[in-house]
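Of the protein chains in this complex, all but one are displayed in their positions.
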Amino acid sequence: MSAYDVMPDMELFQPVTVEDAAALAERLGSRGWVLAGGQDTYGWLKDRAKHPKAMVDLSSIDVLNGIEETDGGGVKIGAMTTLREVSRDQLIRARYGLLAAAAARVASPQIRNQGTLGGNVSQDTRCWYYRRGLSCYRAGGNICYADSPEGMNREHAIFGASRCVAVSPSDTATALVALDATMVIQNTRGVHRVAAGDFFVGPAVNITRMTVLRPGDILTAIELPADWAHAEYYFEKVADRNVWDFALVSIAAAFRTENGTIRDARLVCGAVSCVPRRLTSVERAVIGKPRNDSTGEAVAALASEGARPLNYNHFKAPLMDNLVRRALRA
Amino acid sequence: MSYLHIGKNFTPPDIHGKVTGKARYAEDYSVDGMVYARLYTSPMPHARVVEIDADEALAMEGVFGILTAEDVYPTEAPAPTLLTNEPVYVGDPIFAIAAIDEKTAEDALKKVRVKLEPLPFSVDPVTSLKPDGPSARLEGNIYPREMRSLHWSAEDVERFVTGREPTGPAPSEWSYGDLEAGFDNAALILEESFVTTGYAHMSMEPRSVLSYWQNGRCHVHGSTQSQSFVVPFLARMLGIEQKDLVFVAEYCGGGFGSKISAYPVLAIPGYFSKKLGRPVMLRITREEEYYVGSARVGFQGWIKAGFTREGRVSAVDLYIVQDLGSQQAGGDASSAGGAISILYQPDAMRLRDVPVLTNTTPRGPQRGPGQNQIAAIFEPMMDKAARELGLDPVAIRRLNAPDSSATLNANQGPVTSAYMKEALDRGAELFGWSERIKKSGQRNGSKVTGIGVGQGYHSAGANGFDGLVRITPDGRIHLHSGVGNLGTYSYAATTRAAAEALKCNWENCIVHHGSTEENLPWSSYQAGSNTTFTHTRANYVAAEDAIRKMKLIAAQVLGGTPDQYDIADERVFDIGNAARSLTYGEVAAKAVELGGEFSGETWPEDIHEVTQRAVQGIAGTGLIGVAKDNLPVRGTVPGLTVGFIEIELDLETGKHEIVDFLAVAECGTVLHPLGLAGQLRGGAVWGFGMAGLERHVYDPQNGLPANVGYYQTRPPTYLDIPAHMEWSAVDIADPDNPVGSRGVGEPAMGSATAALMCALSDALGGHLFNRTPVTPDVVVNHVSGQGQSHGPLATNTF
Partner (left out) sequence: MNVNLSRRRFIKGVIASSAAAASSAAWYSAAADDRPAGTVERLVVLNVNGRKRPVDVLPQETLAFTLRYKLGLTGTKLGCNRGECGACTVLVDDINHYACSMLTHSVRGRAVTTVEGLQDASGALHPVQQAFIDELAPQCGYCTPGQIMSAVALLRENSEPTRQEVREALSGNLCRCGAYDHYLNAVMTASKRMRARGQIT
C-alpha cells in the first residue's frame, strides 16, 4: 500500500460554456472527471485510487457561478458558487438560513473558499476502506470491508445498507433536502430537474454512485423554492473535531409554523445512511404540535426507529434522537 | 536573583525565517542533478518478500534505479529497518525507486511486481497473548529488551480483559516497599482496568531527506529534534566515519519525540545517492509520515491503589500490557510507574510490564511517554478516591504531592528539588478553585459543567554534555549550540546561560546551530524536556572556561594574578583598579596570539569526539571556552505541572467545550517566559487531543490502518481548544542548575490531559471511562445507557 502523492498525468479541459462541458463529459464518458472546486477530487487522483484520463474543469463557465432570485420568491444558486459565498450571501442568509448554516460548517475556511455547492453535494463517500482504493462493492468488487465481523465502522450507516454501508458525507445535502431544493442537470440532450430528495441514491439503486449524475451530466444549479423561504430552521453537525471532520451525525430541519404550531416540517439527518435521511415519521408526528421541548421529547425516538447499527456505530441512534430533540427545542 | 538574560524574553535568531518563508526545512533544499525517490511500502501487515520484479520499471525513461534491503544497513529484529524483506506493518518500506521527478517515480512504483507471502499478524497485544495467538514477528511477540514469545492461558486472558487482577505472567517487574502492608493499611482500595490509545506523532513537517556525496563526505539535510546527538548514530547507519558526515537540520518542523535521533528514513537517500551517483531527495508524504513517523505506545492495563483514611496513597499495584507496535520500543510502562511513584509518593508500589509487539506502526517516545498515558488514567482515580473519602480534589493531590525530600522510581532515589504543593496552591488561587468547584455538575440545558485538576511529570534534565563558546577579536561572542531546533527555542535560550555568565550584551552574541559545518559541540538529545536543564549547564561551564582563560590572559598582559580580575561590560578588569582592563575583543586577539588552550589548539581530554572536531574547526579564530558539564547532580530532575480546567459537556451530543484552562509550571527558574508559555499551551493542546480526540485504528482482519491522514487521526484544531489559556510558574530555583532552571514541555501535556479526563468524569458524576480518547460516541453511549461499542480493553479501535 504505497502512499502515492503526486497528480498523475491527465488531460485538462477548461470549457467556457455548459454545452461544451456536457459535450466533453459525454465524449470522455467514464474516462472523464467533472471538476468543480476539486476538494473531493485531488485526493482520489493523488492516491491513484481513481484513474480518469481527463478533467473537465467547470471553473471557467461564468453562468455556473452566482446567486440570483427567481420568479416567485425562490433563489437559484449556480453549482460552481463557492461554499464561502453560499454561507455569506445576504439573500441566502435571509431566506434560507439553514443552507447558509450548513455551508458554514463544511470542512474548513479554505475548503469553503474553494469548494462549491455543486461539488459538495456531488462528493463521494468517505468510507475509509473505499477511500483506500480497495476493491469493495462500491469500487466494483464483491466485498464490503466495513460490514464485516470485525470491520471498523464507527462512521458507517445505520440505515439503508445494501451490500455497502457507506454514508453521505455532505453537510449541505441535508439542508437542500430539507429545503426541498431542485437540482438542475444538463447534458447533451438538454436540461432536466430532479428534486434534491431524489438526487441522492443509495446502494440498492446504484452502488457505485452517490447521486443520479451519470457520465455526461453537469449539475448546473440548485433552485430553492419560495415556499420554504424564511422557514424556521435548525442545523447541527456533530463531528469529532469542529474543523475538517465529516459529520458523525448531522441534522437539517426546516419548519413552517403558524401561531406557534408546526404546519409543515422537513427533518433530514446526514451520515446515517448513504443518502440524506428524511425523518418522515418525525415530520408527520410534529405537524400540528408546538415547536418545543415536550414535542421533541415525544417524537425523538421515532428518528432512529428501525436503525440497524453495525459493530461500532450504535451511538448514532441516540445521537439522531437527541438531534431531533434539539431541532424541536430551538 | 537578578539576571541580565535569564527570565527575559528575546528574539530567537531563527524566527525571522519562519515568518518570511526563508527558513529552509530539509525538503526546501534543492541541488543540481537532484533526483527524486519514492518508497514502495507494504500492503500487508506481515509478510515475506519473495520476489521484486522491477525490470519494467527500471526500463522506463527517467527512472534511475532501485534501492532494496540488500543495499542498506542491516539491523536485527526488532530494531527499525531502513528497507526490509520482512515487512511487519502496513506501510513498512520495502524498496525505493528514484526518477527524474516524483511523478515518474510513482509511475515506476506502479510497474514493479512484488510477490509477498503473507505471515501471521496481530494488531492487538491481547490477541497476540492468547494461547495460540499470532506473533508480530518471526522471532516472537514480546520485547522485554530481547525478542521472546509469551502466551497466556485462556483464563489469564479472560481475567485481564474483564478487568480482574491479572494473572498472566509479566516478563518485567519492579517494586519497592511492602505492597501487602500498604494495602492492609488502606481504608479505601480502588481497582480499575484501562486502555489508552497509541496515536501517531504527526509532526507538521514530514521527515523528508536530501542526500548527496561530495569529496567523500555524505551530506544529509534532515528533520531532527537533535543536531549533534544525531551524528554518531547517523554515521553508523550510513557506514561512514563521523567526520565524513555533513548533517544539516537547521529547522525541524515538529518532532514530539519522533525525531530524537537518527531514524531509518534519514539514511535511505544517503545509500541511494551513493548507488546512483546523484543527489537524492526523498519527500515523505503525509501517509508515509503516518507509517514511518512513529506513534505513542498504547496501554492496556490494570491498577489497584490503596488510600489511607486521610487520603494518603499507601500502595499502588500497576500492571501494563504495552503495545509496542512492530519495532523496538517500550520504556513507557516503567516511566508510567515512575510518574506515579513521584506524584503521589506511595509507600509501596509494584509495576508489572508486558511489552508486546503488534503489526502496527512503529512506536517510540511521544511527549511524556508513559507519564502522560498514566496521568490520563490515574488522575481521575485520585478524584474517585477524593469523592469516596470526602476530600477536595486539590487537597488530596496536595496531601500526596512531592516536595524536595521526595523519592521516586524503584530505587527510591532523590530529586534535585520539587515544589508541587506550591504549584497546586498557586493554581488553585489563580483559578479560583474553591469557588469554581462549586460549579461542578451544574446543568445548563443539555450541558453540564465539569471541573478538573490534573498533574504532570517528566524527568527533565541530563548532564555530562559539552558547551562551546568563542570570543572573536571583533568582540563578538559566538555561542555554539549543538541542540536541535525543535521549535521550543531552547537551542538559543540555553545559550543565554553563557551570555549571562559572560555578562555580555545579547546583541553582540551570535548563535551557531543547525549544521555540523557550524562547529557544534556534543549535545544531548533534544527530548525528554531535558534541554533547558542540561544545556544551561553546558553553556555555563563553557562560559566559565572562557572567563578563566580571559583572566589568565589579563594577568599575563596587565600583570598580577588571574584572581585579581573580574568581568563586566564585555571587559576583563582589575578589581582593584577598573581602569586596568582589556576588552573581550582584545583578549580574544591575545588568545589567538597565545594559541594553546586559549585559542582551541588544545582542549580538555574529557570532551566528546564531536566537540573535539568542532574545536578543531574554530581553533585559532578567537578565545575558546569549552568544557564538559561535570557539575554535580544530586537526583532526578523533575519537570512538574498542574492544569486546571472547566468544561461544559453536552450530554446530548457527547461534545465538550473547554471554558477555561490554566497551566502552572514547576520548572525551577523561568528561563524564557514566552517560550515556557508556548510549551505550556502547546502541551495543553496535545493533552486535549489525547483525552478527547486522537486515535489509532486498525482493522484486525487485515491489519489496515484507518487513520493515515490528519482528518482521520484528529489532532486538535483552533476550534477544539479554548480561545485563550492562562499560565503561571512557581519560579523557585533548582539548586543543581547554575541558573536554577529545569524543562517542562512534556508534563505540560500530561497535566492537561489529566485535567480534561477528570473534568469529563466530574461532569458525569464521577464516572470513569478509563480509556483515551473519550470521544463523543463514547459519551453518548454512556449517557444513553446502551453500553460501549468497543470490546473490553480493545485497543487500536474506535
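To keep things simple, chains are lettered A and B as they appear, and every chain counts its residues starting from 1.
Assume a residue touches a chain if its C-beta (ideal position, glycine included) is under 8 Å from a C-beta of that chain, and two chains touch if they have at least 3 such contacts.
A quick note: this is a predicted structure, and the numbers were derived from the prediction, not measured.
Enquirer: Would you indicate which residue among A:Y129, A:F199, A:W244 or A:F315 is in contact with the undisplayed chain?
Expert: Among A:Y129, A:F199, A:W244 or A:F315, only A:W244 touches the chain that is not shown.
Enquirer: Give me the chain B residues in contact with the hidden chain, please.
Expert: 9, 11-12, 14-25, 27-28, 30, 202-206, 251-256, 283, 285-286, 486-489, 674-675, 677-678, 681-686, 709-711, 715-719, 721, 723-725
Enquirer: What does the interface between chain A and the hidden chain look like in terms of residue numbers?
Expert: Its contact residues with the unshown chain are 5-17, 19-20, 23-24, 35, 38-39, 42-43, 45-46, 53, 55, 57, 59-60, 62-63, 84, 107-111, 113-114, 242-244.
Basically, only the chains that are shown with their structure count from here on.
Enquirer: In angstrom, rounded to a whole number, how far apart do the mean CA points of chain A and chain B lie?
Expert: Roughly 41 Å separates the two chain centres.
Enquirer: Quick check on the complex: what are the chain A residues that touch chain B?
Expert: 1-9, 48, 128-129, 132, 145, 148-152, 154, 236, 238, 240-246, 248, 311-316, 318-319, 322-323, 325-326
Enquirer: Across the complex, what residues on chain B touch chain A?
Expert: Those in contact with chain A are residues 38-43, 90-91, 102-103, 106-107, 109-110, 283, 285-288, 291, 446, 652-655, 693, 697-702, 704, 706, 708, 710-712, 714, 716-720, 775-778, 780-781, 783-784, 786-787, 789-790, 797-798.
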